[in-house]
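The structure under discussion is supplied below as structure tokens; questions concerning it will follow.
A protein chain is absent from this complex, but the other protein chains hold their places.
Presenting chain A:
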Amino acid sequence: MVLATSCVDSLDDYNIDPKRASVVPSTSLVSSAERELASTLASANVNTNVFRLYVQYWAQTTYFDESIYDINTRNINRNFWSALYRDVLADLNEAKRLITADNSMDAKVKANQLAAIETLEVYTWAVLVDTYGNIPYSEALDFNKPQPKYDDAKTIYDDLIKRLDTAIGSFDKSAGGLGAADLYFNGDTGNFVKFANSLKLRLAMTIVDVDQAKAKTLVESTVGKLISSNEESAKLTFLGSNPNTNPLYVDLVQSGRYDFVGTNFFIDRLNTLKDPRLGAYFKPNGGTFKGGIYGVGNNYASFSSPGVALEDPTAPSYLLSYSQVEFLLAEASARGFAVGGTAASHYNNAVTASIKRWGGSDADATAYLAQPAVAYATATGDYKQKIGVQKWIALYGQPVDSYREFRRLDYPKLTKPEGALSNLPVRFPYPVVEQNLNTANNAAAAAAIGGDNVNTKIFWDKF
């Protein structure tokens, strides 16, 4: 008996997993988060990222459920939510905890690492707010608070901007940061700071309709510190083999499926404008570019499908592009903010940068911009429409950004398809499981935002 009972006491190592690490390099968690974030944003998986459909770049062929806004069947809103909270924010938060606790590091490197992580967190939180509205924030990412309360979306945004400002202030460009663990900038602190400032610009312009004065101050504080070329864009360049390829390669090529074609709404517009990006965006069909109808079944062989550029496993996923920065500046300028240049000059830079990013030349851009329908001065509508339409065309590779900008600028005018199950969503409803897992807080949030449905606008979506 004595022998037997003393046995288990000597087996403490049975609880130690001999195949898994209990200690890891802290920056390896950042690498994982960066990869997950870039993958989630680029994905065309109908279980996760359906925004190319919502902004009507693409129509579906046989299964068009997502085009008519069936969100529940595939729990899309849950998968997108979880990817950002669990696979991005949780790892960034853990990295922050480990780095903060590490007293052996060089102080400057440590500060740069923490500031970089803070920037990535702010980016991710903003995507969540832009998609859902009020979300668990102040009590999130803590397993000791299994039912985190939801915070007000605007309050979160204010805090994000504050945190981003603090992070920008704590970068020291003379020192290193995340090093090679930073898959976006390979540890180039200078470029990371430009990314942080550009993100600040984006956040500021996002709230411009609800707080123009604040936006103006913020925007003007970023001038001269922004991403200023395609090379400086924040992006992840994927690798040639699984599981590190661009997820589009998996969705479009490896799956062997033929799920998507361009919409006639989009392709007709590109055709009309003789857009030099058309051949990169789509494959010709019988020598011409032809779009399918959004929200119904389409015969794959009859229409133009997503272009070869999207099928490259190493194609980058953009988090914040130079073109995007210039569009934001164009809009800021049009609103009378002191950002240097004119609305037209920034608009031209934005369009040019986009065309070049998709393989076009300066000459292509010049010719394109010379058309009355494109030129800033003569393009149809007010600045929101001019910028909205061209930004929509340019953000083809950034569906999450495009979905936000479409809602904010209200251009192009998109209409829901005839068989739609709801209106065109202006937000995702909360994941159904949140109702089960965090019932009271979820119900309170639903009431606070004015109803947990696809019609409730995010706080910045004033029009």
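In this text, a contact is a pair of C-beta atoms (placed from the backbone, for glycine too) under 8 Å apart; a residue touches a chain by one contact, two chains touch by 3 or more; residues count from 1.
In this text, contacts and distances are computed from a predicted model.
Missing chain, UniProt protein name, picked from "SusC/RagA family protein", "Peptide/nickel transport system permease protein", "Molecular chaperone HscC" or "Sporulation protein YqfC": "SusC/RagA family protein". Among A:301, A:363 or A:447, the one in contact with the hidden chain is A:301.
Residues 1, 4-5, 7-9, 11-12, 14-22, 24-25, 28-29, 31-33, 35-36, 61-62, 65, 70, 72-75, 78, 81-82, 85-87, 89-91, 93-94, 135-136, 140-143, 145-148, 180-181, 183, 239-244, 254-258, 296-302, 432-440 are the ones on chain A that touch the missing chain.
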